[in-house]
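Every protein chain but one is kept in place in this view of the complex.
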Amino acid sequence: MNAGFEKRLFVVWLALSAITIAQLGVGSLEGQAARIPNAAITAGAILIALVKVRIIFREFMEVRHAPALLCRLTDLWVVFTGVTLLGGYFAGLAFST
Amino acid sequence: MTSTAGGVPDEPSSPLRKIAWHWRHDEKRELWIGWWTLVVFYNLYGLLFFVIARTQPPPQPTLAPSEIAQWFDDRRHGLIYGYAIVFIVGGATAIMNATLAYTMRRMSVSRAFAYSYLVIYALATLPGMLIMGVVCTVGAMRPDRDPELMSWLYDFAFLSFEGTMGVFLIGSLVWMVAVLLDRNRVFPRWFAYLNLCNALTEVVVAPAWIFKDGAFAWDGTIAWWINMGVFVTYTTAFLTLLRRMILREDFGTGPLPELARDEAQEPSGSLEAAR
Partner (left out) sequence: MTSVAGTPSSTSDRTQAARFVPGQPDMWAFVLFEALVFTAYFTVYVFNRARSPDLFLESQTHLDLRVGVFNTLVLLASSWFVARCVQAAREGSFRAATTNAFLTMLFGFVFLVSKVREWAAEIEQGFTFTSDEFFSFYYFLTAIHFLHLLIGFGVLAIAVHQLRSPARRSQETIETCATYWHTIDFLWVMIFALLYVMR
């Protein structure tokens, strides 16, 4: 296998895994702290997830080498999802019981 | 492609004469009748269920018997007349299903696909249209019926309509496999994958049997609204693809020829090309 590509894929995988392991840090919230809505953690979780997904799109799924249309469509999905998720979260909080 | 010894007259320009001309000379007239039946029926179905009978979007499962009796009362005439029309034209589904099964016959795959699709979708008219129609008209017929009984009819109508998706699931998968195996390129591969999406939505609606409110109830955001979005996309897609297929049809058994760009707009072009 082309060594350059092999290395790149390995680094990408390592990075994605590292980010995921870092998210264990959220688990350090104990007791009452774990039961309060935390907009910062939520927004962070959603955004980090979208960053990971975009990396998967561009590196694993090779969108990096794809025609502009596909690059834009995948980016559009990432942005759209971010907007609707964050929007849904804050809208929900506004209507919360 | 045939051209008669006596010559086919030129296609007239006025709309009525055009239709008469197609009736007499177009070899694909049966296919077009099938296609137009599909288009008209789906639109009529939407009108009857959503506007006249107003059974869709579905009401809440959590209504009390007295509220349910009120619901039937509010819609009495719409239910009776709307579903009367459904019962009269319901047989059109035979033409629709035959047209869709025809697409599978044109494929290089076994005829068994077309036949199984026909059987599945013939059965599907019961939960997909008729049972709800019968139950709702029964409910509307005697407004002074015991509200507890009305409540039973209400559950029966909506669960049979929203919850019985197994037939559509398998039907979609049959079509999907047929398209993937087909060497005649009748439909593009993305349509096979769209069948998979449609099939998966049938699974998503299953929780409607369990939940009486929330996103998974028969009127839920997920079980109904999102599913309906996928279904409308799916239906629009296959109506469009079916039209293209009919335009491309050469009545052969090999790969279906692709359309030239201008042919996609003008159906009469197919006869021009034959001369």
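Labels A and B are assigned to the chains in the order they are written; within every chain, residues are numbered from 1.
Simple rule for what comes next: contacts are C-beta pairs under 8 Å (C-beta built on N, C-alpha and C of every residue); 3 or more make two chains touch, one makes a residue touch a chain.
Only a predicted model underlies this, so the values are computations on that prediction, with no experimental measurement involved.
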For this session: Identify the residues of chain A touching the omitted chain, counting contacts across the whole complex.
Result: 1-2, 5-6, 9-10, 12-13, 16-17, 20-21, 23-24, 26-27, 29, 34-38, 41-42, 45-46, 48-50, 52-53, 56-57, 59-63, 65-70, 73-74, 77, 80-81, 84-85, 87-93, 95-97
For this session: Tell me where the left-out chain touches chain B, residue by residue.
Result: 188-190, 192-194, 196-197, 200, 203-204, 207, 210-211, 214-216, 221-222, 226, 229-230, 233
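As a working rule, only the chains that are shown with their structure count from here on.
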For this session: Quick one: report the Å distance separating chain A from chain B, using the average Cα coordinate of each chain.
Result: 39
